[in-house]
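The complex appears here minus one protein chain, its other protein chains still in place.
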Amino acid sequence: MITAARNYIRFLLRCSRIAFVGDWRYYAWMGILTLFCLVGLNAYCKQFAYGLVTTGMSDEVSWGVYIANFTFLVGVAAAAVMMVIPVYIYDNEELHDLVIFGELLAVAAIFMCLAFVTVDLGRPDRFWHLLPGIGQLNFPSSMLSWDVLVLNGYLLLNVHICGYLLYTRYQGRKPAKWFYIPFVFIAIFWAISIHTVTAFLYVGLGGRPFWNAAIVGPRFLASAFTAGPALIILALQVIRRVTSYFISDKALLTLRSIVQVSMIINVFLLMCEVFKEFYSGNLHVISSKYLYFGLHGYHALVPWIWTAITFNLTAMVLLLLPVSRSLRWLNVSCCLAIVGIWIEKGMGLVIPGFIPTPLGAVIEYFPSLNESLICFGIWAFGMLCYTIFLRMAVPILQGKLLKSNEDEAGALGVICK
Amino acid sequence: MKPDPKIRAVHFVLAAVFALLAAYFFFSTSTAVPSRAKIDLVDKSFLNTATWRKSYADLVREKEDLSDFDCYGCHEKGTPPTLRFDADQKLIIPSEHKDIVMGHGTHGRNNNCFNCHNENNLEVLSARDGREIKFSESPKLCGSCHGPTYRDWEAGVHGRTSGYWDRSKGPIDRKLCVNCHDPHSPHFPGRKPAPGPHPLRDQPVAHIELESHP
Partner (left out) sequence: MSTPENQPNGEPETPGMSRRSFLRNSAVFATGLAAMAASLRPLFETTDFPSSEQFLQKYYKELNPEEMQKVLTRIEGEVERQYGIRPHVRDYKPMDGVEYVYCLNLTRCIGCRKCVHACVAENNQSRDPEIQYIRVLRMPHGSLDIEKAEHNYAPEQVPEKGYFYMPVQCQQCHNPPCVKVCPVHATWQETDGITVVDYNWCIGCRYCEAACPYWARRFNFTKPSIPKDRINPEMSYLGNRPRMKGVMEKCHFCIQRTRAGRYPACLEVCPAGARKFGNILDPESEVSRILKTKRVFIQLKEEMGTSPRFFYYFDV
């Protein structure tokens, strides 16, 4: 028992040490990310001291980029499961190890989600009120309480699966199927649930007709399963470039087909939404009017939404054409899809729900500098986490970081690549 | 060591940047709180709960000047005052009562002082059926024509009620008709509204007026 614990601690120590070792590009990358993190941390301290008045939010638009990013990132986290399905259900061996990269991305994304929600709180010091049993978690009535539970549960699931698979690989033994396969299947359903619960945060609000529509849930999932695998496609190519880990083009093309189908569904659902909003001409269309065409002289979001639609349509067309089999065009369409969906879920969903207010007033929202610095800081933190995870995972998967070469590594346990 | 100079350079730059950043954080005084236009405190007159008129009963209770109600200080007892009308049948207000503006009913419908005042006893009011009504009970007079409103007023539904909704804890303070309505010109007066809201993020974008102008 004690030996097992000691071994595990040594494993963790080796992993953390290796995070500080790399080539000059690694240090430069980590340095820049740390810079953004620190600036974001400083900005958050100012927000903590002075309140949310340092953001651009108001009583009229009471959720902004924090919740927008949170919504987008829950989708990314959920989409990691999209890699799991082909591997475990369709027995696609190509993607086998890559599942871990996807799940590590999910872990980083969940960290970012939790960070975004925390910085959005007016009283983060009262977080303990959310703890079930200790606080007063309003489960099952409040969808936010569901979100608290499912997000943390998803985090634990993924940490367990990745941690177990990596540790067993490190130890050089085969992982016991019963200790991870059931969790993998639970994770598939759980991933769908985290994003559905997040969608229901919005759908359940009858007072906001822009959100109170059944299509929001399916749209969330469709856009998540477009943006998530697109991000993974890009991330895998970066891994291919900076490490010597082998990733076949076939794996990337499998992911491409997921992005392809999801984007088609996403665009179809967009068309359904647009028809429903504008054809009947009833008064509930007012938020959509603001978003697509402007309202009473206020039109801050109009260029954003049309950019997003253009990006999404272009990405869809590119993905349908065989030209996107070439990595260059695949990357272009992935970038377009990610940016388009980010805009759609952020500015295209969260903000218009507040404009006009339920009493008809229009007050627009612009994120403040401080707010933006905090967002960049959290994104940088997420990328920092993901880079560290990969810096630990890749050598393990390559067989370079092993229990058996613990002693070779020397006093500081640093392994040379 | 081939890669070494590059790493050295990167480390050096990073250390310098972090040091500068630490200095900046330490010495910077910006709070990130946006500057807002000062909002003036509302004029205390808007917080005043008093009625704009005082009834006869209020004046008596507060021991105020009742000379306005001393009719026989000028008029002769036993002699009903004469009313004079101009060519359009409009009542001519004598100069002694010049601060009375007649406006009770449109199209001159209620153009006769003695519709409400008792010409034989100026110190009381009288209803159309001849009943005498004391000044302190003037709502009865109003109610003799304005039935539905009077019924609502009696129930507390029309007019101002203040004090205690829970009568077991304290009294209700009923305002009389004349506290809000000038009996000679009862139309409820307009007034200047208190200032509108100051949203946290007010934008100077020109707000296009809504189409609904009558």
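Per-chain numbering from 1; labels A and B assigned in written order.
Going forward, a residue touches a chain if its C-beta (ideal position, glycine included) is under 8 Å from a C-beta of that chain, and two chains touch if they have at least 3 such contacts.
Predicted, not measured: the structure shown is a model, and the values here were computed from it.
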Among A:129, A:173 or A:250, the residue in touch with the chain that has been omitted: A:129
Candidates A:86, A:102 or A:356 - the one touching the absent chain: A:356
Where the missing chain touches chain B, by residue: 1-4, 6-8, 11-12, 14-16, 18-19, 21-26, 31, 33, 36, 38-39, 41-42, 46-49, 51-52, 152, 155-166, 168-170, 175, 180, 188, 190-200, 207, 210, 212-214
Footprint left on chain A by the chain that the document does not show: 20-27, 31, 34, 38-39, 41-42, 45-46, 48-53, 55, 57-60, 62-63, 117, 120-127, 129-130, 135-138, 141-145, 148, 201, 204-208, 242-244, 283, 286, 353-354, 356-361, 398, 408-412, 414, 416-417
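The rule is simple: only the chains that are shown with their structure count from here on.
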Complex contacts: residues of chain A adjacent to chain B: 23-24, 27-28, 31, 34-35, 38-39, 42-43, 46-47, 49-50, 53-54, 56, 58-61, 296-298, 361, 363-365, 368-370
List of chain B residues in touch with chain A within their complex: 3, 6-7, 9-11, 13-14, 17-18, 21, 25, 30-34, 199-203, 205-208, 210
